[in-house]
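Only a single protein chain was left out; the remaining protein chains are all shown in position.
Right, chain A next:
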Amino acid sequence: MSTRLANGGRLLNKGRALDFTFNGKRFKGVEGDTLASALLANDQMMVGRSFKYHRPRGIVASGGEEPNALVGLGEDAKFEPNQRVTTTELFDGLTCTSQNHWPSLEFDIGAVNSKLARFLPAGFYYKTFMFPRPFWKHIYEPFIRQSAGLGKAPRDRDQDSYEHFYAFFDVVVIGGGVAGLQAAKAAGQAGAKVLLMEQTPHWGGRAPVDGGTIDGQPVDNFVDQIVSDLETMENVTLRTRMMGSGVYDHGYVLGYERVSDHQPGAKSPRHRLWRIRAGQIVTATGAIERPISFAGNDVPGVMLASAVRDYAVNYGVSVGDRTVVVTNNDDAYRTAITLKKLGLDVPVIVDARAGGGGALAGEAAALGIRVENGKGIARVKGGKRVEGVEICTQAGEGAALELIKCDAVAMSGGWSPVVHLWSHCGGKLLWDDENAMFRPDGDKAPTGADGKRFVIPAGSADGYLDLATVLENADVAGKAAAEATGYVPGKAEAPVATPETAAPIEAVWMMPQGASIKLRMKAWLDYQNDVKVSDVQLAAREGYESVEHAKRYTTLGMATDQGKLSNINGLAILSDSLSQPIPQTGTTTFRPPYTPISLASIAGEARNETFQPLRKTPMHAWHEENGAYWEPVGAWRRPYCYQKPGETIEEALHREITQTRDSLGMLDASTLGKIIVKGPDAGKFMDMLYTNMMSTLKPGRCRYGLMCNENGFLMDDGVVARLDEDTFLCHTTTGGAENIHGHMEEWLQTEWWDWKVYTANVTEQYAQIGVVGLKSRKVLEKLTDDDIGGDALSFMGWKEITLTGGIPARVFRISFAGELSFELAVPASRGRELWDKLIEAGAEFNVTPYGTEAMHIMRAEKGFIMIGDETDGTVIPQDLGMQWAISKKKEDYLGKRAQERSHMTDPTRWKLVGLETLDGSTLPDGAYATADGTNANGQRNVQGRVTSTYHSPTLGRGIAMGLVLNGPDRMGDVLDFPKVDGTVIKAKIVEPIFYDKDGEKQNV
């Protein structure tokens, strides 16, 4: 059983006990524990069920590579699934639950899958659920989805806060082990601005556990010394609990800082995502130990040898009283020696190498530990925990020579450098046959815009596995990084560690070498996704030769741990099956993040009220207080209509339109784009922008204009006012303001750079209010002494006036509703004031603010087009019968040539008409008019479509506009518009003006 030792635990403060619960069971840990060490201290060997077969699983590792021990952490608004216990610092009151089990961890129904494993090989789903085809969607997929997935999604809103932080450094060193520390020091001493980040709360990495001597002193002293040296350097920033999540182009690094995971309830943000620009990046990310593929290597109690050592030294936890060590390299002997020295039993070291180990093996033997060379583990005995191992000859097929009782197995298949961050941005790898690992290829580093490398690996991450070479290499990396960012490295020598003589590793991808299919079917490669040696071999047999294909077919390395433990073993098995060398098989692609990061940290501040910017007009608050039913228009919110208590939307629209037409309405038109175009060449420029002639417009007058892009398609429309000889004010659609301003600047800056024209977007300078209806002049006359009579301000004129209270205003006599109407533009800072005054002054006329929908209906009654309704990016003005707005006198305008292309002049282009339903009902939006026959796809032929459709309160019937084949020549024809429910609405082609065809109302 696993338990807390009386002594040891270098990271613990045993004076402070912490309470926590696992699946409701109360446990005690101490300050400094990870959740993993605390669970093990309480003999909680089994921590979850595997994904596919629901096999009992225990903790395998001690760091971020952990595949098995994922829990649902916290409750309610603090709940988060798939949290690795090895990287979760214990805190008082922590609660967690294991995952992927039902009804309980100890007794799980899904475990029956394990008995059916023979029938659930790689590609099982693909093979089984293909036929009959319709079954996939309705039967197979819903069932599989229900059983898939590890953790549960949180149900409550996350109550914590998260933020981003933009930072800039010369050199960013990722990893705070001895290599990272030395690299940071070397770069810092040269003067570079350095950030050193470490994902755990502690400096030094593995070195304090593994031991060694640096410059004549124990390695922990060295770590303490170098950390305190770095702390005194002003140009060096040290951050713990911060993981290098990803490396991207141009020296961009994401740092994931877990600010307060370990102290819930703190006011600080939970996570902070650092978005860093680095001149050079040093990846001192260490190495990860590999498991060995033997039968039963997933039984709880089988762990990485380094993890067993970590739990003993760092947390004073013994994983078992009797631990069998199995290895193919010298490093695992450290575990045996450590355990023995702590007074624990190591019945045997099983070394797959016939020749055995080096110096450490001698030390182990001297401690009286039995060593069996050339042997392997045939199988692990036990279900929910290890009970023993069967020893066999590594060279054989797995016949048991001996059963050895034990309660833990420490395995080491060698070490793989953590090359993820090196590889994220294109760094290539070399296969190092001697050390049986992939390591960074120094000649093929990720390169920046200047073609030079911007990532430098250091220490174990660069493939140097012994302390002496690690330090040497890290020092070189740090100095090189400083030099590359323009600093002169100092002369200081790297610290010197006492070298070790080790016997070489021997690659062991399967144990025993000739394991039978029965053993291979229980030899796990990927713990989290339940991929076994036999699955990868099957994939190879079935033709999945590419490692990327084999990965997807078997799901090897596709779990939340992204195959940190399994990938190398898996591709070695694949290579063996394909009889090709490992480098020819290659690796799958390494992608960020290194380990999963919280989605909330990626969102940063973009949540709740700052999820998205909401643009508000100066009158927004009034709308809100007066029943506005909002419509998003770009980032703006505009009132769609104002609902009075008890009123439906239809009733509100009816009221707004009727009262506006009968008496007086008001519209907040502030969101309309307003762009100033000024200069001696402004007229010439305007003539190019608009299809009609603008240069002839007189100051004091307005003209409606159409704007096309260079392909001839309509992109915007609006009223242009000439302010003076040199200056035009262009009104654009609400959504078009920024685009049209950009469009203007693009032409001015790239094509007509020598034209003397300046533009400015003054959209937000003005609050703009439409005062609309029979009584509009009357109400304005109450608010100004200036003459706004029909002669002083005729239709399509504008003038400057002063309103009560000294509000300066530009008044435009324009009409979009077809009534007498004015638009008032006043400084935004006085918009609300004017709105309130109009409401007050208009009371006697029953003034009615109306929203965008009433505006749309009233313009449709008048047959005015709307950009985005009548146009969709494929419509030209000629389609809309707007030849009147296209100047024939002008030599050119944007879109002119395009509109002369054969397809644009094709007489069969659908053209704009009005549509009147025979029964008075309202056509569905976007409905198609059908024609005889069917097309090549067997669909009904069509001859037109609805672009705008409304119920008109003014006319008491449905009205619509649409684009119809030969429409203008077919007045009176009746078209069929099938509805979704199968019925058909008949509508007659009419002129697209339904109301006040002669335009008398706007001219009073």
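FYI, contacts are C-beta pairs under 8 Å (C-beta built on N, C-alpha and C of every residue); 3 or more make two chains touch, one makes a residue touch a chain; residues count from 1.
Here is the rule we go by: contacts and distances are computed from a predicted model.
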Query raised in the report: The chain that is not shown, which UniProt protein name from "Acyl carrier protein", "Sarcosine oxidase subunit gamma", "Phosphopantetheine-binding protein" or "Cytochrome c-type biogenesis protein CcmE" does it carry?
Result: "Sarcosine oxidase subunit gamma"
Query - Touch with the omitted chain, as defined above, among A:191, A:490, A:827 or A:881 - result: A:827
Report summary line: Only one of A:28, A:202 or A:616 touches the unshown chain, namely A:616
Query raised in the report: Taking the entire complex into account, which one of A:605, A:725 or A:991 touches the absent chain?
Result: A:605
Query raised in the report: Taking the entire complex into account, which one of A:161, A:280, A:485 or A:595 touches the absent chain?
Result: A:161
Query raised in the report: Residues on chain A that touch the omitted chain in the whole complex?
Result: 161, 163-168, 193, 237, 266-269, 272, 275, 277, 604-606, 609-610, 612-618, 635-636, 676, 678-680, 756, 758-760, 762-766, 804-807, 827-830, 832-833
